[in-house]
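Okay, so here's the structure we're looking at.
Every protein chain but one is kept in place in this view of the complex.
Chain IDs A, B and C follow the sequence of writing; residue 1 opens each chain.
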Amino acid sequence: MTMQDDRARKELLITIIAGLLDGIRHVAVGASSPIPAAGAMLLRARNEQQGKPPISISILGSSRHNFFTNGGVELFDCAAQGRVDAFFLGGGQIDGAGNINLVGTGDYPRMDVRWPGSFGSAYLYHLIPRVILFREEHSPRVLVPKVDFVSAAAVTPEVKRRGGPHALLTNLALFDFDRERGGFRLRSVHPGYTADDVRDRTGFDYAAPEIVPPTPMPDRATVELIRGRIVDELAECYPEFARTMAAAA
Amino acid sequence: MTMQDDRARKELLITIIAGLLDGIRHVAVGASSPIPAAGAMLLRARNEQQGKPPISISILGSSRHNFFTNGGVELFDCAAQGRVDAFFLGGGQIDGAGNINLVGTGDYPRMDVRWPGSFGSAYLYHLIPRVILFREEHSPRVLVPKVDFVSAAAVTPEVKRRGGPHALLTNLALFDFDRERGGFRLRSVHPGYTADDVRDRTGFDYAAPEIVPPTPMPDRATVELIRGRIVDELAECYPEFARTMAAAA
Amino acid sequence: MAEMVGLEALVASIAAGQSIAIPVDRAGVSMAATAAMIDAGLTGLHLVCVPISGLQADLLIGAGVASVVETSAVSLGEAGGAPRFVAAVRDGSIKLRDATCPAIHAGLLAGQKGVPFMPIAGIIGSDLLQVRPDWKVIDSPVGEPGKVVVVPAITPDVALFHAPEADRFGNVRIGRYRELATMAYAAKRTLVTVERIVDRDLMATEDSAAGVLPALYVDAIAVAENGAWPLPLWDEYETDGAELSRYAAMARTDEGFRAYLSAFLSRSKQVA
Partner (left out) sequence: MAEMVGLEALVASIAAGQSIAIPVDRAGVSMAATAAMIDAGLTGLHLVCVPISGLQADLLIGAGVASVVETSAVSLGEAGGAPRFVAAVRDGSIKLRDATCPAIHAGLLAGQKGVPFMPIAGIIGSDLLQVRPDWKVIDSPVGEPGKVVVVPAITPDVALFHAPEADRFGNVRIGRYRELATMAYAAKRTLVTVERIVDRDLMATEDSAAGVLPALYVDAIAVAENGAWPLPLWDEYETDGAELSRYAAMARTDEGFRAYLSAFLSRSKQVA
């Protein structure tokens, strides 16, 4: 992929994320998640331009973009209070029921592949209304029929919850999650790919419209906003990422 | 009572309290408890003079004598952690089983006499090893057979606890509390009173030795320490009390 | 996020029948908002005293604003018992929810954590368990067998307090009085009066940020100079003991209380 292509890919993902976040007041973003952060910043900038209510972005682990004063537990408390509207989770594996696995593959505990661990996923998935599953790699080894270890479960009818998956975004496509049915539905396929590509590279089953629309590309104003203000804002927290984006110009 | 007699009474109580606290590392004292605070300060001064381990005194509600930085809950957490060795409780009523009543007399809720409320007593009585019941008034209306409302219970065999009453100190006498038996035992009677005075003015039954010793008066060194250093230290937190003590000289 | 408003607007957002968390005297009591609440004719409020109260609760009870009082004590401290509280208990005009200090902190902590209850040490054997049927004694589900008290979450509709300063972003300086943060975390809305708005960003340094309640939890801020008077405000002013004694004496009778209240309200209006 050329640097320009890679930048276009990132700009597309950033634009989709801004759309997925529309309407929220407070989004939390992981310390090493520049694309989600950029999506949130794009929405914030747009809301400002359009005179819509401001949105707050908490970047975990950053001391500059940290609205918290009660230590590491505050994000979790804040989510439990209903004060965090959106968050991003990835997953070494994501299955068709929306469950995610951050622990590893094979039999626990001596797994074949061990990942870092569940972090806050088992908790936040229950409490944050719009959890966006964001995983750039779109392959059958990531998108599996059933995860080997459920770090966080998507649907738990045995307990009341406000949180859960809202959408799944990859390099290939965007899926919505249907909490009633407990599964994904393909919303759109990114330019350069077909619905068949998505079906081939997805290990789980999902619903899809008869004609799958292409994911809309960012318009010129959006692209300019990203290349200008958003790259500048990113530079504070994600200098390396901002540099790559700028270098592609 | 003359000012000198009143000062002697206070000096006696302060000295007894210092003795009751001997061996502790950390004592917490209420904001409006100058005599307990003075007792703690006396022990601290003595320990210093004798090269014994230092003791910490937390005066609640004071910002100068406040070792805490986690708000009003910290004393309670600290007690639960086993980091507070001694504390003082009073009581509108104290009964022979060591139960205390800070709520009122008569039938709850529309009581005949209503006092402020239980404060932290229901909790701290379970958690602080040496709770010293300190009530200057020694009368049958205070020292009752059975309290009208148990703010805090002294003995609860149904649950493990490290805390509870250690002694009861009044203007007339000093009692030890026997946790096994769940009752008081008269230790000594203050100068000027007899064991019969105590029996007459106590509404509950208690054990007593055949010959009840008099409470020892403070020695000259102790009196000098109180009138000097302790009154100075008291002046910071309890200016009015320190003034009265000094005025009696 | 925090809106800067006037005192009247601040209390106008409190509705009859709501629960309202208020702090202990030394932690920053908004007496200015208390006067405005009485003046606005609010009724049926459920006070949650964190964990005790004094003049503020007594005024709100005496003025008929509070109808439920959840507290570990109501007392004027050195000025003695709280006369309107005592009178209201006797004539049954308030519903009492007697508590013990750490249980109120624990209930708010459950609110902060979004859990339905919080376990708490001690309490067993106390008659509080008889008068608080919402507190339960359970067998510990983990570790050694044993009884443990659990108290339900407290999630006040409103948290109200007074602080020395807020910045223009709505961050509020609370120093070591972290119960103010707990109140705000647990409450649906948080209203704050302050001595002043400062120009510097209170979140700018690690030292200053440590003592700050972030704007995220603050709904509205009103400036009220001397807004805790006659109660104290840390780093700012001490208790006005003479005024408290005057109140304690006057409030012994209903007429005396009315006279005090009337003067208190007109004084507050002049200041505001």
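In this section, a contact is a pair of C-beta atoms (placed from the backbone, for glycine too) under 8 Å apart; a residue touches a chain by one contact, two chains touch by 3 or more.
Note that this is a predicted model, so its numbers are computed, not measured.
Colleague: Under the definition given at the start, what are the shown partners of the omitted chain?
Modeller: A, B, C
Colleague: Using the definition of touch stated at the top, determine which of C:Arg26, C:His46 or C:Arg176 touches the missing chain.
Modeller: For the chain that is not drawn, the touching residue is C:Arg176.
Colleague: Of B:Gln4, B:Gln49, B:Thr69 or B:Thr194, which one is in contact with the hidden chain?
Modeller: Touches the omitted chain: B:Thr69.
Colleague: Could you list which residues of chain C touch the chain missing from the display?
Modeller: Chain C touches the missing chain through residues 106, 110, 113-121, 134, 136, 138, 140-144, 146, 148, 150-153, 173-176, 206-211, 234-235.
Colleague: Counting contacts across the full complex, list the positions on chain B that touch the omitted chain.
Modeller: Residues 26, 54, 56, 63, 67-70, 77-83, 127 of chain B touch the chain that is not shown.
Colleague: List the chain A residues touching the unshown chain?
Modeller: Given the touch definition above, chain A has residues 31-32, 61, 63, 66, 68-73, 76, 80, 99, 102-104, 108-112, 114-127, 149-156, 158-161, 163 touching the missing chain.
FYI, only the chains that are shown with their structure count from here on.
Colleague: Which chains are in contact with both chain B and chain C?
Modeller: Of all the chains present, none is in contact with both chain B and chain C.
Colleague: If you average the Cα atoms per chain, which one ends up farthest from chain B?
Modeller: Looking at centroid distances, A is the chain farthest away.
Colleague: Mind checking the centre-to-centre distance between chain B and chain C? Centres are C-alpha means, answer in whole Å.
Modeller: 29
Colleague: Can you give the whole-Å distance between the Cα centres of chain A and chain B?
Modeller: 60
Colleague: Can you work out the whole-Å distance between the CA centroids of chain A and chain C?
Modeller: 40
Colleague: Out of chain A, which residues touch more than one other chain, so two or more?
Modeller: none
Colleague: Quick one: which residues in chain C touch 2 or more of the other chains?
Modeller: Within chain C, the residues that touch at least two other chains are 181.
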